[in-house]
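Dropping the structure in here first, questions after.
With one protein chain withheld, the remaining protein chains of the complex are depicted in position.
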Amino acid sequence: MARSDRARLSPAALRMTALLLLIALYTAYSAGPFVWVAMMSLRTTTEIAASPYGLPWPAHPEKFAAAWFDSNYDTYFANSVGIVLAAVAILTVVGAMAAHAFARYRFRFKGLIYFVIFSTIIFPPQVTVIGLFQTMVEFGLYNSRVGLVLVYVAIQLPITIYILEAFFARIPRDLFEAARIDGYGEWAIFWRISMPVALPAISTTVILNTILLWNEFLYAVVLITDDDKRTLPLGVLRFLGDQLEDVGMIATGLMIAIVPVVLIYVFFSERLIQGMTAGAVK
Amino acid sequence: MARSDRARLSPAALRMTALLLLIALYTAYSAGPFVWVAMMSLRTTTEIAASPYGLPWPAHPEKFAAAWFDSNYDTYFANSVGIVLAAVAILTVVGAMAAHAFARYRFRFKGLIYFVIFSTIIFPPQVTVIGLFQTMVEFGLYNSRVGLVLVYVAIQLPITIYILEAFFARIPRDLFEAARIDGYGEWAIFWRISMPVALPAISTTVILNTILLWNEFLYAVVLITDDDKRTLPLGVLRFLGDQLEDVGMIATGLMIAIVPVVLIYVFFSERLIQGMTAGAVK
Amino acid sequence: MAVVKLEDVGKLYGGVRAVRDVNITVEDGEFMVLLGPSGCGKSTTLRMIAGLETISEGELTIDGRRMNEVPARDRDIAMVFQSYALYPHMSVRDNLGFGLKRRQKDRALVARRVAEVAEAIGLTPYLDRKPHALSGGQRQRVALGRAIVRDPKVFLFDEPLSNLDAALRVSTRAELVRLHRELGATMIYVTHDQVEAMTMGDRVCIMDHGEVAQIGTPMEVYLNPANTFVAAFLGNPPMNLMPATAAEGALRTGTGQAPIAGLSPGRRVTLGVRPEDLAVTDDPARALVSGRVTQVEALGAETLIHVATGDEKPVILRSGRAAQARLDETLHLAADPAALRLFDIETGRAISREM
Partner (left out) sequence: MAVVKLEDVGKLYGGVRAVRDVNITVEDGEFMVLLGPSGCGKSTTLRMIAGLETISEGELTIDGRRMNEVPARDRDIAMVFQSYALYPHMSVRDNLGFGLKRRQKDRALVARRVAEVAEAIGLTPYLDRKPHALSGGQRQRVALGRAIVRDPKVFLFDEPLSNLDAALRVSTRAELVRLHRELGATMIYVTHDQVEAMTMGDRVCIMDHGEVAQIGTPMEVYLNPANTFVAAFLGNPPMNLMPATAAEGALRTGTGQAPIAGLSPGRRVTLGVRPEDLAVTDDPARALVSGRVTQVEALGAETLIHVATGDEKPVILRSGRAAQARLDETLHLAADPAALRLFDIETGRAISREM
């Protein structure tokens, strides 16, 4: 019975099998490096040198403690958390306000303003960095965490506004008008109608910005020099320089930087995808 | 008459003026570094040293010729054009097909596949680069233009699919069904209905990908070593190293890299914004 | 309660006049229906009353107080939207109380009032549900409840029934009439559906191209339309309109005549007659029009017979279920002269008849 079933495997089932195989390959290809680094993070460099692709057995979790305390990772971690949280909070509120205004109000030069905000994406980071460096130095924000937060807000704001605006524009105008007739002003409408209704899109931007800024290092390299103000990606870079020969320790450092992102993604990915596809599903 | 008008300047007009001033400031802040680099690109380092913010008079357009011929910019430019064009073409076709499939067909594991494609964004570039380097070396694609094209396709594909899927999903199902009844197969429907109808969104992704990849240098640094395979951003980097003291020449090199992007943006920005806001305007 | 008065009200959109010279007085406790085809300006007029659109010209007063510059939230009006506009993130309870909370700080009072209204319109079992978990009819009811809760001076309705299915529409119509009777409130109701207008309105204001075409009770506007627009808009099928020429003591259509005197001979007019006022006659001499049957529509309860008379449009006769007519048969149609209406052929305005 089972055999004859297999013999009569339909073309649809065959295609499905092929597809699954493809997905498995793609996943292995994408996740492979991650798993490899993860394994190395639990092994010593000597072990790795003996067998680069070996399993982490015996494991050396104490390497994490070493990286954390001996290599300033506690400071980097705290800096990253503080800077990313502040930047994401400002981005969310300012981005939502801008999106609300673009989606709801007719005003003169609306197209122009939208255009100007988006025009910033044409400048290659190399050029932006020059200008930002100059600006930061002049305003006394160079080598300061506040300055980095502001830069992060500036570079992520256009895409944040873009994602939110698309969602805000789909909130029916009637809702706002009903709230106006119910006696609420523009400010109250923003906080009590727009924000809660747009929650799926807002979650998306929060997660997206958190992941992107957590990993950001180009601007941080240029704008931060003091070791005690460095974020995690800078810590990893320094690590790469300091411990050039110690592959195992480098892997441990990388894992400390990556694990929070993976956790965020694992817990919130459904919400992220949901918000991103909200347009499609309607 | 005119005077009394001015005296009675309404609060709305005042607010508008304030807004315009703000936009002007923002524009100056955004465009300032660009204008400064543009001016320096036409001046010699001696002139710049004498007055860093001076006007480019007399101008030295011959500096561009010098950069172009003496510093291999012709090769870099050709490499950039070839690599970006190839990557964008593949991205557009593959991205549109994927978006078409996600938007139109119901199939098993659709959510999972979407998830897997998007999951790639969680890995910081530092990690991805390690994996890619390894992969490229193993497949003999390291230090090859084809390899760089494939990497570019891989990193830009998720966002391309995302933008296109949102648009494709808004194409009414009836259109496809009418085409089916009119006698067309799935392949013909994709090319003759989906692609032309989605043209605004496709233009957006083409422009966006062109700009982003034209400016990309992180992956290029890691994956390309031969000078004759370098793209423009790498050329600029080398330039920075070679001509560390020659600020004027560095500016010239930067301008050669930036000008094409600015031109693309000037000519196509309306279409870009239009495609990006298509969701909002409906 | 309140008197709503619009004087010479107009609305300009970037130089284009969407609404002009609207003069309407809605009496205290009256149910006024604004009726017209889409784009006639009825919704814009309602939105100007609500304060959702600025008033470009003229004056709006409620109880004698000028409202032009008063923001929507201070006009003490409530509005039921076509889409219902329920807040999707709030429960039914919070939807009902949202407007009240803004005005009434005492939460216990708000809760009591919400419970009271929910009970009255049968929403009590659904108070903790979110709008997406309600049926279309229940959502409509929440929208209605949200308006009632606030006990406003004026209720505004913007096609509130158009998203309901036919059966629910009929029952909700009756319920709104009852509600109006109970509350005795001033209500202004926008619709494009003439059945709603005829059955619900104390008076109907028919609008056309941004102007008021006629205001009157439902039967007034039905029986004595002020112009050909109203005549052709009301009724399903609408009034038959045909050109006619005055002669000595009679009005001649192309294929018959009517004994109507008083018009100067030779004057051309538009003659109107409702399909239900026509009857088949055997006597060609008595016929108002004659012609060939081109279509017979048996609708079940009644039959519509289309008769081609040579004019642009066929004349339609509304008849009972039993009516029989063969295609291409010639019919003579007569009507009581009192049922005929005359309109100026140029302006379309009704001509008053002294006979």
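Structure notes:
Labels for the chains are A, B and C, by order of writing; each one numbers its residues from 1.
We adopt the following convention: a residue touches a chain if its C-beta (ideal position, glycine included) is under 8 Å from a C-beta of that chain, and two chains touch if they have at least 3 such contacts.
What you are looking at is a predicted structure, and each value in this text was computed from that prediction instead of being measured.
Under the touch definition stated at the start, the shown chains contacted by the missing one in the entire complex are B, C.
In the complete complex, the hidden chain is touched by one of B:Asp74, B:Glu177 or B:Asp227, namely B:Glu177. Of the listed positions B:Ile193, B:Val222, B:Val236 or B:Ile250, the one in contact with the omitted chain in the full complex is B:Ile193.
Considering the whole complex, the residue from C:Gly29, C:Pro88, C:Gly137 or C:Pro237 that touches the absent chain is C:Pro237. Seen across the whole complex, the unshown chain contacts chain B at 172, 174-175, 177-185, 193, 196-197, 199. Within chain C, the residues in touch with the undisplayed chain are 37-38, 165-166, 170, 174, 177, 194-195, 198-199, 218-219, 222-223, 234-237, 274-276, 295, 297-302, 318, 320-321.
Note that only the chains that are shown with their structure count from here on.
Separation of chain B from chain C in touch steps, taking the shortest path, is 2.
Note: the chain lying farthest from chain B is C, by mean C-alpha position. No other pair of chains has as many C-beta pairs in contact as A-B. Chain A and chain C have Cα centroids separated by 56 Å.
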